[in-house]
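All protein chains of the complex are present and in place, except for one that has been dropped.
Each chain carries a letter (A and B) given by its place in the written order, and its residues are counted from 1.
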Amino acid sequence: MTISLAFSSRRFSVRGALLRDAWPWLLLLVAAYGVVPWAASAYLIDALLIPFLALSLAAVGLNLLTGYAGQLSLGSAAFMAVGAFAAYNLNLRVDGLPLLVSIVLAGLAATAIGLVFGLPSLRLRGFYLAVSTLAAQFFVQWVLVKFSWFSNDNPSGVIDAPPLVVGGIAFDTPAGRYLFALAIVTVLTLLCWRLVQSQTGHHFIAVRDNEQAARVIGVPVLRTKLLAFAISSFVIGVAGVLWGFVYLRTVEPAGFNLDRSLQILFIVIIGGLATIRGAFFGAALIVVFPLLLSRLGSLLLGQWFDSGVLEMSQRIVLGALIIFFLIVEPQGLAALWQRARRRIWIS
Amino acid sequence: MGSTLGATLPGLAETAPPAHSSPAAAPLVRTSAAPVLQLEGVSLSFGGVQALRHVDLALHEREILAVIGPNGAGKSSLVNVMTGLYRPTQGTVSLGGRRLRQVPTARLGRLGVARTFQNLALFKGLSVRDNIVLGRVNAMRASFVEQIIGVGRARRERIDARAQAEQMMDFLDLRAYAERPVGDLPYGLQKRVELARALVARPRLLLLDEPMAGMTVTEKSEMADFVRAARDQFDTAILLIEHDIGLVFGLSDRVVVLHHGSKIADGAPAAVRQDAAVIEAYLGVTQQEAA
Partner (left out) sequence: MSDFDWVFFAEVLTGGLLSGVMYALVAIGFVLIYKTSGVLNFAQGAQLLFAALTFVSLVERGIAFVLALLLTLAAMILLGLAIERVVLRPLQNQSPMSLFMATLGLSYVIEGAAQLLWGTQVHALELGIADTPLQLGGMMISSFDLFAAATAALMVTLLSLFFRYTRLGLEFRALADDGFAALAVGLRLPRILAAVWATAGLIALIAGLLWGARLGVQFSLSLVVLKALPVLVLGGFDSVLGAIVGGLLIGALEKLAEVYLGPLVGGGIEGWFAYVAALAFLLVRPSGLFGQRAWQRG
């Protein structure tokens, strides 16, 4: 009838608009899958692209919770660690378990741990969740170091990640590992994108913007927060698996410390809270930034610019960037990108 | 453009009576059914402060009831008790005949109650349309997984919710702003969006907490028209808290006056206007300035 016609014509134009907006991303995907594996050097892949992918995924996960649902978490690295160690142990101890299944189960393990720590605080408002997630951060790290069972009683505490084999295909070259990570990141990002567009995603935003009003309207506030936390932890857990299995090729507790948690949060802030693309912008900056800074430093200060100075300067610049973005452009790099695109489009 | 549903709605310019005409233009359909909202002996105190004292109040179907009173009279406390944000120290609140000690806030939507807020409670991160669509939350059953996949029940619910939102935007003249982030709109329009979000849920009871606060004279008059049209079109019982007395007398079927937490008058506007106690407590000599 008239309604459905009016609606379907609008859907068409929406689809058209979507295509117009989406073409840079489609182009990027084509380049990412089709060009990079052949064109990029092993160094570029192993040192930059793969950590970029893992960190982006973690940031997508954290953004769901902190950017969209407005709940602050300082324990992302702990959930990454849970994911990595769970996947390792599942792979090791359960015979014949396909890798992808281990990864999904690892994500669920991260969700479970997340809910244990998150549940007491999600009923409350304010900074309680921040403290809870810090509890998770410190506790999980301690458990993984203390109980060598998790590291298969390996004397050095550092274990090798299993080979990446899916359905008989081994992803053991840099390009192969890259494609493996890329595939997982694309799928999960797509699902998260669909989520934030959906009604549930809008519930996240409603709870963030005005919890009281959301409750009065009928949005199930506690359930929404729990869902955001659960999904976020799952995604972050999988990102942890990527970090250990694909990037480092080892699984150890050291890299999953408070600094890592804060790094993911910084990525989300700099990239743009409550945007999916922000995670990628932020991760790109975080991955590339130390290299740029070290080059710049050596150039300007020569001998004096040793690793200690580099590390401290990194901290200062990073902190300053956070403050800068919060004051000047709270929507982060994603907003700057939007503005740049609009300007190009107009010109 | 526009759905055929739009054709069934009265054009506002044609049928709405002017703001300050005689009240009770719409017939009161008082059935033998229980009142939509009833407060019995409701008292509320915080520490040493007695915010409400034994307030009795009843609101019937299709009635527009205004609650007025000087600042601090307890009007906001009243609405908060009605929506379960406060638990009355004494007395009960009944919704559609069901007596309750404390209204379950999270189930308000399902009980057919919707409200707007004095200080605006829109979701700034969403567009006008998305804010209004959220008002349909109680009609949506699909899980997040279904929503991500986007077919079947989830898709139907989404299309339906959007259609309802479209209709409401037409009704309240908000179509032009559908895609705008709600925080970008001027104050008066934001208030209208909040009304739309409350109305789209098709509530049996609509609580409006100072819906015209901060508006210009024109905006107030428009809002009054919308409120009246809402009652006429959607058969909603409306309780509104307002300061602008002249507007209130023109718009409502009945007026309740609160003073220091007690009800001091309850009746048709014309009667209340003449009530000595009310005049003494509140109106003073301001009948002219209220216009």
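Quick note on the criterion: a contact is a pair of C-beta atoms (placed from the backbone, for glycine too) under 8 Å apart; a residue touches a chain by one contact, two chains touch by 3 or more.
Since the model is a prediction, treat every value here as computed from it, not as a measurement.
Visitor: Pick from A:Ala130, A:Ala175 or A:Leu191: which residue touches the chain that isn't shown?
Guide: Checking each option in A:Ala130, A:Ala175 or A:Leu191, the one touching the absent chain turns out to be A:Ala130.
Visitor: Touching the missing chain, which residues of subunit A?
Guide: Against the left-out chain, subunit A lists 66, 70, 72, 117, 120-121, 123-128, 130-132, 134-135, 138-139, 141-142, 146-147, 211, 215, 221-222, 258, 262, 265-266, 269, 308-309, 312-316, 318-323, 326-327, 330.
Note that only the chains that are shown with their structure count from here on.
Visitor: How many angstrom between the C-alpha centroids of subunit B and subunit A?
Guide: Spacing between the chain centres: roughly 43 Å.
Visitor: Give every residue of subunit A touching subunit B within the complex, in rising order.
Guide: So the residues of subunit A in touch with subunit B come to 1-3, 6-7, 191, 194-195, 198-200, 202-203, 205-206, 208-210, 212-221, 227, 231, 274.
Visitor: Quick one: which bits of subunit B touch subunit A in the complex? Just the residue numbers, please.
Guide: 1-5, 83, 85, 105-110, 114-115, 117, 121-126, 130, 133-135, 137-138, 140, 142, 144, 147-148, 150, 154, 157-159, 161, 163, 197, 201
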